[in-house]
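Here the complex is missing a single protein chain, while all its other protein chains stay put.
As written, the chains take the letters A, B and C, and residue 1 is the first residue of each chain.
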Amino acid sequence: MSSGSHHITNNLSGEILRHTEVPVVKCYQCGKCTAGCPVAEDMDYPPSLLLRMLQTGEADLEDKVLRSLSIWLCLSCEMCVSRCPMEIDIPKMMDFLRYTSLKEGKTNPKAKNIIRFHRAFLDSINYTGRLYEVGLIADYKMRSLNMTQDVAIAPKMFMRGKLGLIPEIIKERGKMGEIFNKTLKRKGKQL
Amino acid sequence: MAEFEPKIVAFVCNWCTYAGADLTGTSRIKYAANVKIIRFPCTGRIDFMLLLKAFANGADGIIVSGCHPNDCHYTYGNFHARRRWMIFRKLIDFAGIDINRISFNWVSAAEGARWAEVVNTTVETVRKLGPYENYKQVALSIYDQEDKTHE
Amino acid sequence: MKLGFYPGCSLKGGSPEYRISTFNVAEKFGVELVEIPDWNCCGATAAHNMDKELSLSLPGRILALAEAAGLNEIVVPCAACYSRLTVTNHELAEDTQLRENISTIIGMKYEGNVKILNIIQFLDKYVLPHVEEKVVKKFNHDVACYYGCLLVRPHNILKFDREENPQTMDNVITKIGGNPIDWAFKTECCGAGLSVSRTDLVGKLSGKLMIDALDRGAEAIIVACPMCHSNLDMRRSAINKYMNRESEIPVIYITQAVGLAIGLSEKEVGFQYHMVKVKLKEKPITENLVVKKVVQTEPTEEK
Partner (left out) sequence: MSKIGVFVCHCGENISATVDCEKVAETISKLPGVALSMDYKYMCSDPGQTIIKEAIKEHNLDGVVVAACSPRMHEPTFRKACAEGGLNQYLCEMANIREHCSWVHPRENSTTEKAIDIVRTMVEKVKRNAPLESIKVPVTKKAMVIGGGVAGIQAALDIANAGHKVVMIERDPSIGGHMSQLSETFPTLDCSQCILTPRMVEVAQHPNITLISYAEVESLEGFIGNFKVKVRKKSKSLDEKLCTGCGLCTTKCPNKKIPNEFERGLGFRPAIYVPFPQAVPNKPVIDKKNCTYYTKGKCRICEKVCPTGAIRFDQPDEIVDIEVGAIVLCTGFDVKKPDFFPEYGYGKYKDVIDGLQFERLASASGPTQGVIRRPSDGEIPKKVVFIACAGSRDPAKGIEYCSKICCMYTAKHAMLYKHKVHEGTPYVFYMDIRAGGKMYEEFVRRAIVEDETQYIRGRVSTVYEKNGKLIVKGVDTLMNGRLVEIEADLVVLATAGVANDGAEDLAQKLHVSYDSYKFFAEAHPKLKPVETNTAGIFLAGACQAPKDIPESVAAASGAAVKVCGLFANNELTREPLIAIVNREAPPLYSNCVGCFMCQTVCPYQAIEREEVKDRSGKVIKTLAYINPGLCQGCGTCVALCRSKSIDLLGYTNDQVYTEVMALLND
């Protein structure tokens, strides 16, 4: 049966199927994804367990999933899907879970820094069109108030000429703004 | 006046639906008396011209029923029947016959109750559709002309 | 011979050595790399962690620009950018409706006529055919070829090399007289995505693979991705902390290795930019066992 032909339910796994065509129901819990996942040990729920929680369709478990750290630790390295006997695209699912978690404001407190970094990163692109590392790091630090981190290597980076002091800026900067307005902002995801 | 009692012919295969109908009997499940069965070895044998013939002779509705897919006693017969039916329904639809007058089913030898259900629902649908005269008239007029030409 | 070139932010910023070595090698083989005019960032992991359309729009614009500039074949040295661009290219080709949406978002048409080459595909196509006659100094070192995750996955879309135990980079090294060791972490993730926000994890993931490389006697780790490089090179303190040993193993771009072999100077391949100084000790040229060794690692059909 193709994933498309599954009966689509109204719970979170149904949402996932509708938006990403990833059939959570197909998972038979062999655990191969978890076994190969580089960050499984550090997750609060390893991938296979996340899938099981979603399969139950129980509201409290789905809530746990959206509030989990796991979805933010996932590196999208795709090791899981490359070995999954059922070809379940877990990274794609993780993407969706991250959007939903953001949308519903259920992001895990431990993931704050990760999210801050992503936002800082996108800011940099939004304003300059390209990634301006100094700006990024500075911005990230403002957000994370984690001043001391990386001070060790930063100066070294200057000396090696790895960090330019003037940001690279693309001509059509307005374009970036547009793109962001038409995507993130429209969906009310503030940066 | 009495309620309209449709005439319905059932074309069924010997191995599944005919046996299924036997089971309906042995389980004493009651159903409408409007349907009369013609037995074939396999739905694959059913030439759909027979259905037109039935309409021409005043049938108001028709049931075609055989083994479930993959259960055919002759492996593929029911698939051929289904394929033919797909084309045939387009044809009669085009010809202006209401395709609801024909019900195409799978009834296995174990589905006695299902056979009764198929019969009753078909009878009800056809009863709602009312008597089917058009095709018969057309057919008759053709026969008449033929008779004349023969004279 | 002109080819499109998408440096991506890293090659402009944190990884000048990769840019320099790539350009210089290309030049030696008569290939001119033309930068895509006014390119923007591909969005990397951040974008597709935050929003799907955004993650397709940013690369979408790049592809559209390249097409507009008539660059039908573009070299994308950064594995992350390569993955993002290829996936986008694939998705836009699959789904016309999606293509419509994206072009309205970026305000440009894209017909899907751009072919994307990662660095190894580039070397394979334009360098390897003539490399042997150009090699002046065999790159005679035992090295661990590290592919990382984004070069080979998602395999069904990228269709590059083999998902498990890939060989193409090893093949390049062999061709320039090097000796790629057989090791276990070729395609494990180094954790670049969390480089800044969860340095502890990076230390762990990168540490694990570096331990394996060291244990198997690698003199250097060969990479084809600036993320992997900055992780393994810049995050060395975190890594050493995890391994709790002081390792000075250099991390070298595949293009730098090729560069050295065809006689570019250390400066020309940009060793001066490395955090971990590159010291490769000369070795007596031994008979090239490499080819056999690689062959051995191939699965052998039994009769």
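Keep in mind that, in the parts below, a residue touches a chain if its C-beta (ideal position, glycine included) is under 8 Å from a C-beta of that chain, and two chains touch if they have at least 3 such contacts.
These numbers were taken from a predicted model, which means no experiment stands behind them.
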item	value
Shown chains that the omitted chain touches within the full complex	A, B, C
Contacting the left-out chain in the complete assembly, out of C:101, C:165 or C:272	C:165
Absent-chain interface as seen on chain C, which is shown	162-165, 184, 212, 215-216, 297-303
Positions on chain A contacted by the hidden chain, ascending	28-36, 40-41, 45-49, 79, 83-87
Interface residues of chain B (partner: the chain not displayed)	5, 7, 9, 14, 18-19, 21-22, 24-26, 28-31, 33, 36-42, 44-48, 50, 53-54, 57-59, 73-77, 80-81, 84, 116
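Rule of thumb we're sticking to: only the chains that are shown with their structure count from here on.
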item	value
Cα-centroid distance, chain A relative to chain C, in whole angstrom	22
Length of the line joining the C-alpha centres of chain A and chain B, rounded to whole Å	59
Averaged-CA centre spacing for the pair chain C and chain B, given as whole angstrom	68
Interface hub residues of chain B, defined as touching at least two other chains	none
Touching residues (chain side chain A, partner chain C) in the complex	38-39, 42, 72-73, 75-79, 81-82, 95, 98-99, 102, 113-114, 116-119, 121-122, 124-125, 129-133, 137, 140, 144, 149-150, 152-153, 156-157, 160-164, 168, 170-172, 175-176, 178-180, 182-184, 187, 189
Residues of chain C defined as touching chain A within the complex	9-10, 12-16, 38-41, 43-54, 57-58, 61, 104-107, 149-150, 153-155, 163, 187-189, 191-194, 196-199, 201, 204-205, 208, 234, 237, 272-275
